[in-house]
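Please read the structure below before turning to the comments.
All protein chains but one are shown in place.
Per-chain numbering from 1; labels A, B and C assigned in written order.
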Amino acid sequence: MAETQESVHGELGRADRRLALLLLAPAVLVLFTLSAYPLFYSIRLSLTTPTGAWTPGHFQRIFSDRLFGTALLQTFLYTAGALALELALGLLLALLLNRSLAGRNLFRTLLLLPMLMPPVVAAVIWRLLYNPSFGLINGTLQSLGVDTSGLLWIAGQRTALASVILVDVWQWTPFMFLLLLAGLQSLPAEPYEAAQMDGATRWQVFRDITWPLLRPTVLVAVLLRLLDLLRVFDQIFILTEGGPGFATETASLYIYRNAFRFVNFHYGAALSFVLLAITTVVSLWLIRMLRGRTPAAERS
Amino acid sequence: MLPGWLPKTDLVFLLLTLAVLLLGTCQPSPPVPQLTIAVNAGVEGDALKAAAADYEQRFGVRVQIVELPYANLFEKQLVDLLNRTGAYDVLMLDDPWMPRYAATGELTPLEPLFAQKALTGPDDDFLAPCLAVCRHPYGNGNLYALPYVGNSQLFFYRQDLFEKYGLAAPKTWAEVGRAARAILRGERKVYGYVMRAAQGNAVVADFMPLLWAFGGDVLDAQGNPVLNSPEAIAALQFMLELGQVSPPGYASFNADEVAAHLLQGTAAMSINWPAWIPAVDDPSKSRVVGKIGFSAVPGGKRAGVAAIGNWLLAIPRGSRRVELAFDFILWATNSEQMRISAERGNPPTRRSLFQNASLRAKYRSYPVQLHSLETSRPRPRTPLWNEIENVLGVYLSKANAGELGAEDALRQAHAQIIQILKRNP
Amino acid sequence: MRRQAWVYLLLVAALLPTLLPIYWVVTISLKSVVDQFAVPPLWFRFAATGEHYRDIFFVRPFGRYLWNSGVVAAVATLLALVLGTAAAYALARLPMKRNWNRHLSFWILSTRMIPPIVTILPLFLLVRDVGLLNTRLALIVVYVGFTLPFVIWMMRGFFEEVPPELEEAALMDGSSRLRALRDIVLPLVAPGLAATAIFCLIIAWNEFLFALILTQTDTVMTLPVGIAGRVTQYEIKWGAMSAAGVLAMLPVFLFALAAQRYLVRGLSLGAVKG
Partner (left out) sequence: MEIRFEHVTKNYGEVVAVADLNLEVQAGELVVLLGPTGCGKTTILRMLAGLEAVTSGEIYLGERVITHLSPRARDFAMVFQSYALYPHMSVAENLAYPLRVRHWRQDQIAATVKQVAARLELTSLLARRPRELSGGERQRVALGRAIIRNPNAFLLDEPLSNIDAKLRLQMRMELKHLQHSLGVTTLYVTHDQAEALTLAHRVAVLQKGVLQQLGEPMAIYHRPANLFVAGFVGSPPMNLVEGSVDFSAAAFTARDLRVPLPEALLTAARQAARVTLGVRPERVRLARQAETGWLAGRVYVCEATGNETLVSFRAGEHRLSARVPGTQRYDFEEAVWFTFDPAHLHLFDAATGQALP
């Protein structure tokens, strides 16, 4: 009886298109509602004075804002450093656990734990761990006989950025790990069997089979992480407030200050469009780089 | 009709689940309380919360207290003010924010409310510096708030160590420096000094008393920046000297690291807020019970001046129960209620309470606190203070982290502050 | 055998720094203040106290916060998974003209590129104007918006890895597309779905900024706001904050444990193809 109804519903192409529309509409609607109004609102903000007059002044000011330049540069360093480490470590862990191993479930669950910790708690606890006098890190190093007098972590002008990156790596490597593991587990087995017959070494198997097959997953993982890294705010705000001496100030922190602390929402909006533009360019580049060389996943 | 390709049972099930869940989430909030108050989470908030419970019992007015994290209290309240949500009937605010809040024009002036009650204004038991920060412009403008917690900076020092090394309580910063070096030399595990030098509000708050004592200032009487003065540079140089007798990594310290060093007995002196006074003699928190003394902030070229840091109660214009709110803040800041609040650990803003015998017995620091509060100064009163404080904080932090010398740091901060003032004529 | 030993060695080396901060949070939540900063650190031998847990539950409304967080995170995750999986399926499998799938995907992703610092104010106004300020529903909608790009991009990737013939076979066997999605495709991407669900839940559970701005009273406030309140102006309430942190991690941890089952399933399937 379903069949008779079926025949009415017409063209195949049209039916699929209608289904696509139906499946996409709710998500697109939600996202549009939540992003369109804020976007237009911010565009208007960035181009007006507090009295409502149009002005390009906020964008002009950005060019002479050296602090923002520094913050942007540090955002890149932060993003690049954290992303590279998280990808490398996440991949390593995923590969290690992508095998039958006694206690695998336990390891996997425990490795996810940092991601579960509320970022506020994580940041505060790391501030404590990093403390040169009471901190667990220097304390442990000292008991191992290491001289820690120069190790100031987040308090050192030179070590601060690396230290906040480390916290990010601690908290978010599990994300990479989880996603890459899920990706690894859904890879087909045949190429591996074939490679085994061909006598490939482990490294060759990874380079020639695992990595190319895993690349779509890597793309998604890296992309999603990238977007959050470029906007990093909470944990640095609590760890260092951008200090010492601006050494860990990121673009988001700077935008936040201008918008909320200095109550200059107009300039904050203008700054954020610079960040938005950069984010767009970087992610497009990344998509092209990681996706471009993948054999098209479309059906032949 | 459902299209044939939809598995109907699934769809119906899904829709039902979602409907139930959504209904469960937008049920109306329980009966609206008659007053809602946004407070700073912490000891001040706790006191007000206890007061609110008393108030409710006594007057039958429900008072709901919303604790908000200090780090985000400012923007939370500001967004509420700017958009007149009317969500809060009373705001508890830190006094340096007053110019910024008042500049929005969204605070209710209190004088007319006093007039309605046939009162001329707040009684004169309130300490003058505490009332001055409630006015905008500072000192003689409209009254927008009443002072609830009378914080001002205090100097903490280890009496036992001072006696051990034959030192007197320091009156000047030079003495502080000498004592710090002596103690660090003698006690291998106790640093001479500890301060908040984390970028932002912290390092600026700890620098201000030094700056004032050395005869410098951020803005002069006409509002021009004067941070490049020799006095200011000398003050920062001295701060860096203190840094050398402070624990490593002090450039990232905030209040809790400072307190931890004091309470664990690993630092001998510090400027701190009175909030820590009860903890000092509490054995569950402190390893130095009874060993810490309090004095006024040391002086130098000029007499020592502490920064004031009061918590104020104000009423947003957006409130729909202005009169009820006014009744509450009047009640909460009256002598009896403030005494109870002081018992709960908050310094009062009334002279009579600082002189109250039973409170003095409980808090040995009260005479010093009174003196400190009476002679205290506010941080510069300008709506631009957040921005200026930020720039100053960055460069002070750069100096403390060793990236810039004192002179360079202040000269650059000075230049930036000129820019800020130029941008906002 | 020696290989196996190496694997274990590496895993333990990874676990140590991973778990240490967590262990430390747990101990702090049980230590009295004076022990929290003891030098040298007290690893095991300290007098455990329940005062911090008592504080957050009986002095502060953390039970309420926990409930709010739970409702908000669970509903938001469920909604995001349903909407996102549907959209991801369409983007992966129903090609539209002129590369629209790709453009749309990128647009969806781009909604996550705007710094939240900037969207918070207009979103606040939007939520206020539709009268949803200070409701859990507002938080749910916002979190769905937050997590949708994640769900769509992650699930799209997983869908693309399922061989199209499997689905076509189901169509030929007489399924509708949606039925094929339910019977064939979804079971095959279950590991991905589990990973995505865990992830969504964590985002919604731990979100702070929007929860702070969009809620106004304790009745709807969520856990992260409550936890942040333990970092006060003068001090960090280490004990209470750690206790709340431990408490906050527990439900998500239990969920992750439950989702484990599906994470492994992918492996036992082995070859998806042929």
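Following the convention adopted for this analysis, contacts are C-beta pairs under 8 Å (C-beta built on N, C-alpha and C of every residue); 3 or more make two chains touch, one makes a residue touch a chain.
For clarity, every value in this text was computed on a predicted model and none was experimentally measured.
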From C:184, C:214, C:228 or C:247, the answer for touching the chain not displayed is C:184
Have a look at C:13, C:130 or C:169 and name the one touching the chain we're not showing. C:169
Name every residue on chain C in touch with the hidden partner chain. 163, 165-166, 168-176, 179, 183-184, 187-188, 269-274
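In this section, only the chains that are shown with their structure count from here on.
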Of all chains, the one whose CA centroid lies most distant from that of chain A is B
Report the inter-centroid distance (CA atoms only) between chain A and chain B in whole Å. 35
Centroid spacing, where centroids are CA-atom means, of chain A and chain C in whole angstrom: 14
Expected list for chain B, residues touching two or more other chains, is 4-5, 71, 75, 260, 264, 266
Send over the residues of chain C in touch with two or more other chains. 37, 39, 121, 125, 177-178, 209, 228, 231, 236, 238
So in the complex, which bits of chain C are touching chain A? 4, 7, 10-11, 14-15, 17-22, 24-25, 28, 37, 39-41, 83-84, 86-87, 89-91, 94-96, 104, 106, 108-119, 121-123, 125-126, 141-142, 144-145, 148-150, 152-154, 156-158, 160-161, 164, 177-178, 188-189, 191-192, 194-195, 198-199, 202, 205-206, 208-209, 223-224, 227-228, 231, 236, 238, 241-242, 244-245, 248-249, 252-253, 256-257, 260, 263-264, 266-267, 270-274
Of chain C, residues touching chain B in the complex: 32-34, 37-39, 60, 71-72, 74-75, 78-79, 82, 121, 124-125, 128, 132-137, 140, 176-179, 182, 209, 212-213, 216-221, 225-226, 228-236, 238
Chain B partner, complex, touching residues on chain A are 2, 5-6, 9, 15, 19, 61, 67, 127, 130-134, 149, 152-157, 160, 237-238, 240-247, 249, 257, 260-263
